[in-house]
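The complex appears here minus one protein chain, its other protein chains still in place.
Presenting subunit A:
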Amino acid sequence: MSWLSRLKNARGNQPPLSAEAERALEAWHALAESAHEQPHFESRYVVLNTEATGLDLERDRLLAVGAIAVDGGLLHPQDAYHAQLEPLPGDALAGLLGFARNSPLVVFNATFNRTMLERAFSRMLGFTPEFLWIDLYFLLPSLFPERLERPGRLADWMAAFEIETFQRHHALGDAWAIAQLFLAAQSRALSLAVTSPRALAEHAQAYRQKIKV
């Protein structure tokens, strides 16, 4: 059975996807897997952020997604994605996949964002796409211990770098701030010989393990 018919079964009584969304999904499935071992300046990262009705993973719903590409160490305002889930959540998420392609995803606080997104993918599209996730929540304190010794909130990191954004608590507005933090992180990582997306993800993971102890 093809992924498409599996998808149709799994999605149950969700509204049908638009032709554009179907094309985006088809294209996404056709992408080759990436080893994520190329250097930063050859990598396209996608900084991803969500907006939900609240912070309770059990009860709150996903409202909007925002994404900005950091390509070759540069933040490209033209290469960005933003969508409200309503009224066509399937289309919104398919569009996000079309934008993200097989890029490594950068989020601030994966526990919330990744979980929220994966549930939505599963419910609306009938599957959970595989990505390389990089969590700034752990990566930032591991790279910049001189600024914050332990994991902090986004607002703390923005204050530490004096980073501002045009609109807080907005999927894209916060993504803009997170993307700038990621630019700084990339630069510091490079100086520490953490040179690829895979290495970044592992660096964050290692820090997470360390602080658990």
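In the analysis below, a contact is a pair of C-beta atoms (placed from the backbone, for glycine too) under 8 Å apart; a residue touches a chain by one contact, two chains touch by 3 or more; residues count from 1.
Rule of thumb we're sticking to: contacts and distances are computed from a predicted model.
Here one chain is missing from view; checked against "Peptide ABC transporter substrate-binding protein", "Putative membrane protein", "Nitrite/sulfite reductase" or "Nucleotidyltransferase", UniProt names that protein "Nucleotidyltransferase".
One of A:43, A:142 or A:186 touches the chain omitted from the figure, and that residue is A:186. Think of the hidden chain as still there; on subunit A it touches residues 24, 66-68, 73-83, 95, 98-99, 161-163, 165-166, 172, 176, 180, 183-184, 186-188, 191.
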